[in-house]
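All protein chains of the complex are present and in place, except for one that has been dropped.
Presenting subunit A:
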Amino acid sequence: MSAGGIVPRQSFQEAARVTLANAQMRRNLGHATTTIREKRLRAVSELPNWEELRDEGAALKDHVLANLGDYLLDLEASVKRRGGQVHWARDAAEARGIIADIAASHGAREVIKVKSITTDEIELNAGLAERGIHAIETDLAELIVQLAEDRPSHILVPAIHRNRAEIRELFRRKLGAEGLTDEPKQLAEAARLYLREKFLTTKVAVSGANFAVAESGTVCIVESEGNGRMCLTMPEVLISVMGLEKVLPTWQDMAVFLRLLPRSSTAERMNPYTSFWSGVTPGDGPREFHLVLLDNGRTDVLADEVGRQTLRCIRCSACLNVCPVYERAGGHAYGSVYPGPIGAILTPQLLHLEDKNANTLPWASSLCGACYDACPVKINIPEVLLYLRGKITEEKPLSAEAIAFKTAAWVMSEPHRFEGAIKLARMGQGPLVRNGAIHALPGMLGGWTESRDLPPIAAQSFREWWRKRPAPEMRGTDGDAQTSEGEPIAPQREDGVPL
């Protein structure tokens, strides 16, 4: 349990199989992502300067990343000035230890949590449980996931893979809420009753953070339910944990992101609740405030020129919602608390490209580019995917696949070899071709023919045709192409299959 909730237990391909086989889950996902995709497009198109705003967001983040050390030290100083305490955690284990120590020093048996993705990254709940402390999720979706003993499958909507009927059943079993209908209102009410008691009785809270302002030492959370605000203001002790990259220099910068984030994530003009807190204020809110700054691989990502842009991410989840691979395979296939396109580049990097399963993630993309178009801070996810593929492949021992690719490159770097290979393949494909198509391929390529046919190599390649073309003066004045044999070109393919 050292590297935390980002270590996949299986390869993407293996894990994806589970969701792909679950028709209900696929329907839930397809429905949810389609709805939010359309809403987001509308919300974004309302702003005439959306593209400029994206550029501004990207530039600001790049500026922060280029000066990260300075801004973090500023943040630390500001938080301390306001009576808060700052802790630096190198990895997940250190962060868990720091948080558990603080909670234990107050004799806590329970803590309430909000905005839990970073705490999921460090597997805080399990870490606290080891110390006899029970963590209670207060985000509705996180609560659902926790009660179901499930794992989150989406950054923003961790229970996106579940539908209302499933949730009603869960609340009935786990919260003893009888007589519920599928109505969202009723479901929310059941959760509210359960959580209200927790808000009123729990002394220690743990939160994530969306942003922190270096100049004032202010931490910020944006949310939709208001549970976050309860969590941030009711308890006596508040511990906020955030990734190093979440710092912003000034309040002015915050204005850019408070416009980019809600439209990209929930397709709202403004999110319902935005909470800010700076250190401690006598007579108001928690009496003790701790800020845990988490590295957990981030400084290594920062050191990489191409990979660095990954840290611009504001966890809006727009890339998940537009990703056709995420929509089909589901969040669990990514095996980490960071699913979807951002997870495919963030997870392997946080694990220093050393985890075999995480290293399958950069291939979990058809490179369609929808994520890059949607990303409010213009992370070129396809570019980073390709870059990581290169790095991971470089490190691998010579596989059959590598030999095939190397051979192909050798063949194709010389036209005569390439042409020879086409001829060889044409001769060799004979036994595979039935009724003008290939229905089963051997070896590594077999994945193709599980569900698709393949046309055969053509009887005459383009270059063969080109070579046999009559000279220009022999052709018709309109330049009509004719086959070398002088036959008119009939509406059928070279392999003789009528169209």
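Here is the rule we use: a contact is a pair of C-beta atoms (placed from the backbone, for glycine too) under 8 Å apart; a residue touches a chain by one contact, two chains touch by 3 or more; residues count from 1.
Just so it is clear, contacts and distances are computed from a predicted model.
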**Study point:** Name under which UniProt lists the unshown chain, selected from "4Fe-4S dicluster domain-containing protein", "Cytochrome d ubiquinol oxidase subunit II", "Phosphate transport system permease protein" or "Fe-S oxidoreductase"
**Key:** "Fe-S oxidoreductase"
**Study point:** Contacting the left-out chain in the complete assembly, out of A:S105, A:T181 or A:S366
**Key:** A:S366
Practice item. Have a look at A:A303, A:A409, A:M427 or A:A471 and name the one touching the chain we're not showing. Key: A:A409
Check your understanding: Quick one: which of A:L53, A:L72 or A:I392 touches the chain that's been left out?
Key -> A:I392
Exercise for review: With the full complex in mind, choose from A:F12, A:Y71, A:F211 or A:Y338 the residue touching the hidden chain.
Suggested key: A:F12
Point to revise | Missing-chain contacts mapped onto subunit A | key: 12-13, 16-17, 20, 26, 306, 324-325, 328-329, 333, 362-370, 372-373, 383, 386-387, 389-390, 392-394, 401-402, 405-406, 408-410, 412-415, 418, 422, 425, 437, 439, 444-445, 447-448, 450-458, 460-467, 478-481, 488-489, 491, 493-494, 499
